[in-house]
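All protein chains but one are shown at their positions in the complex.
For clarity, chains are labelled A, B and C in written order, and residue numbers in each chain start from 1.
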């Protein structure tokens, strides 16, 4: 565009220029906050100054039309100031409490509901899916939309929860996002070994890298019709797709056998208990676009059971650890299968190496 | 000896013939027990019958002279009935409480003190050492004797403890005995790779088994002076001695570099907390016969610190988990080194994957 | 074909319901052929239950090795307008703060050069500009830099660092997360833009142990704010919480403290701070009454990652406590030493967390010159396979 010397390595704009005046003034000097109503909180500074935050949902995938809409709303209600959150909501940063309700009304009109603060369900951290990624075993945005439509009352504050409940979605085992440490993780899975295009392998792939990429050593060099390619020992493949990441000629996608698994009980905060991984709840559900009813039902069931049984502040994983996994499977009605038992590197660590077992036949929480 | 048809596979004698009458009568119908004094307890049956147990120390390695002595004492005081415990003490099973004190007196005269019941230190589970095993990195009986001479007050009940404290000894990493799950485990260690006798390898060893025996893959087939033998990649060897177990031509013993390591905080009971492995406390102490003063001092220090700080019922490992390992190292004065950090298969599981850290500089229990 | 509007009955279903609809977002830009074809291809994916993107390709801007993800359709004939559909990753401002002007600037640039579709934001934190052609990459980049924006990371480089809102709005921030993320990002521009590592390296900055950027799960190096001294307690406010009935101080607070180091007699909340592990729970539960101490800084943790290849990892304690003060020299040197040894000895596609487990944390510490401390571990080794070195013989009995 311009013929001036090319600028590189300038880094991001300095954040300070984007901070509202009340933040600049009270930076690092906040004293406390309170949730005023669903999606709205006020932070109070030592100086007595107040900052009102209105948090609205976004689908993360935003058109520039919407960016302009948000800019307009910010100009109108929050002195042109807004931010996005680490879970892809948008937050308007208001100084004048009188602007809160009009802003909420206008956001609602445009389809961006307000909520997600406190012991609630916030936005689903998610990924690209069929919108942009080559690896996806499912769409991302469609599943997120379907699930959040169902869980919306927990976002908007019309239904409450014992503690925060973080849902995440990833469309393949690369797990872009903190899927592996979420209260409920929805994970796209391939369940079929890669289909090798022997013609393309020598052109597109470095065979040693492909062999090295496989966590289970299922990929071996092979000669096919006189040319060097690879073969996959089918029984050793657990469909991670890592070979495909390094070798486009090993396609994973499979319309009938790609699907979704559901994992529960992870967290990242250090509050009370240490961060933990999510654990397998439902091994496989089919891809059923556009609304993935099986996935929605399964997630909804998990949320309902958790909401009914957990104690105040208890995250999903903390609740399950208190009542024990056998009881979790009983309460949720999810069948326990051999797939639930880990069989990878650290498998033994998940075995119950004691007699600490709830023996009662009719165990209830 | 006899010319009758050879008897085989008859199994052990049936235990019932060895039970005292009071046990036969009340088998499975005991109601409770009480510790009367150090080393003496009474069990009361539903019928009201009582059984008095006097537990005496043994060095486990017993002469037949002593077996005959025990037999005589049993005839004199317990109707000829006695048993040994799972920790190699001997228990006289008395019906007449009047016999308790005379028995104790006679045992004491013979050098077999009474104790080890309740929250005490009992006998050290141990192994063969230089008395019988080819694998030993230290003697067993000598270390046990030296340590128990020091800890004797905790056995005899003149010093008390918050809970049971189980000490175990094994003379090599084969760990014959529950060394890996003891409150204090004393473990003989080799710290030098095997010395290969290339002449003997082909005669005495199956090379593929030797190669397979090495947990780290340090053993490789090699040709030495034209004959097939093995070589050991020195940096990959962690001195487990497993190659020696399958191949006598790979000697581990090394007078200067064999020694002792100390491990703490294991348990096997399910009481309160789940069974746990012992963890490394002191990586290496020299073999210093006949009395291993460094080992005795280290064990004694551990017992003293535990006795001073743990709460009632708390086993060593439960106490440490409550106060945290940093505090354990501080209180015991044991230096924390890189050796304490696991680097084998499950290494990552021992890393602190949270910020749950006691930050205070002057942490005390 | 892109000229005539394709029907999207399946996607249309996703315009319904209370949650904001990504389909509506796409349709807002559907006047553009690129988005029209994207909708068409996506509808096809919904029908067929498979994606239609080919494996990425090497595209980018001059002099940079990362920041652009090349993407081609495998239905390019049918949907030519999105046959090329690369994304650009733009380094976000710290804490994702914007003014309306800044947001419009981005919108305008993307209006001129791309699909008009974005992600606000990508999982790593970048602004994602979703879909453009190769020929537009350079012009977009020129306009972005013109307006003060630059690319983020991709490939085997340092990835765009991110931070929680921190002192800008949060009373619990134990250090300046925004200041730090900006400083480190600027310091390591070269490492961000020119992949030269064995694999990616992510930094995330959280102001306190609540970890609102999920750093412990998602970054090779997590800076998590914490403190060393006593929790600040306003006893009157504790009583007020108790009186209000909103909080049962014994049950909701004391009994949920992970080390049970608090006690409450109905009047005074006593904290045995020596045993407090700074988990934040009591502070979260009674924000008006409690606050982190005054001796604040951060714990540095290392090695989180997703499952590929060797299994997922959470970060683990590396520096239990450090003051977070600009210019952060000590930390930058530490990072430099880590990158040096990992770059030299790490295998291709081996994250630093896996590298450390492979060579052993003890050895790693030795090589970068950091002392082992017991705070790094949950417990010492249980496994007796110890690689003894000569130093153990030098100090017999030292522990007694």
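Heads up, the rule we're going with is that a residue touches a chain if its C-beta (ideal position, glycine included) is under 8 Å from a C-beta of that chain, and two chains touch if they have at least 3 such contacts.
Every value quoted in this text rests on a predicted model; they were computed, and no experiment measured them.
One chain is not depicted; across the entire complex it touches A, B, C.
Residue in contact with the omitted chain (choice from B:99, B:191, B:213 or B:261): B:213. For the chain left out of this panel, the touching residue among B:80, B:202 or B:335 is B:80.
Contact residues of subunit C toward the unshown chain are 307, 311-312, 382-385. The chain not displayed touches subunit A at residues 173, 175, 180, 187, 189, 191, 215-216, 235, 238-240, 257, 261, 263, 265-266, 277-286, 294, 297-298, 301, 322-326, 328-329, 332-364.
Take subunit B: the residues that touch the chain left off the picture are 1-2, 6-15, 17-19, 23, 27-28, 30-33, 43, 51, 53, 57-68, 70-72, 74-75, 80-86, 88, 90, 93, 111-113, 125, 127, 129-136, 139, 141-142, 144-146, 148-149, 152, 155-156, 173-181, 204, 209, 212-213, 215, 240, 242, 244-246, 248, 253-256, 258, 268-275, 277, 287, 289-291, 312-313, 344-346.
Operating definition for what follows: only the chains that are shown with their structure count from here on.
Looking at B-C and A-C, the interface holding more C-beta pairs in contact is that of A-C.
Averaged Cα coordinates give subunit B a centre that lies 48 Å from the centre of subunit C.
Averaged Cα coordinates give subunit A a centre that lies 13 Å from the centre of subunit C. Multi-chain contact residues of subunit C (touching two or more other chains) are listed as 209, 216, 224, 258, 277-279, 314.
For subunit B, residues that reach two or more other chains under the stated contact definition are 345-346, 348-349, 353-356.
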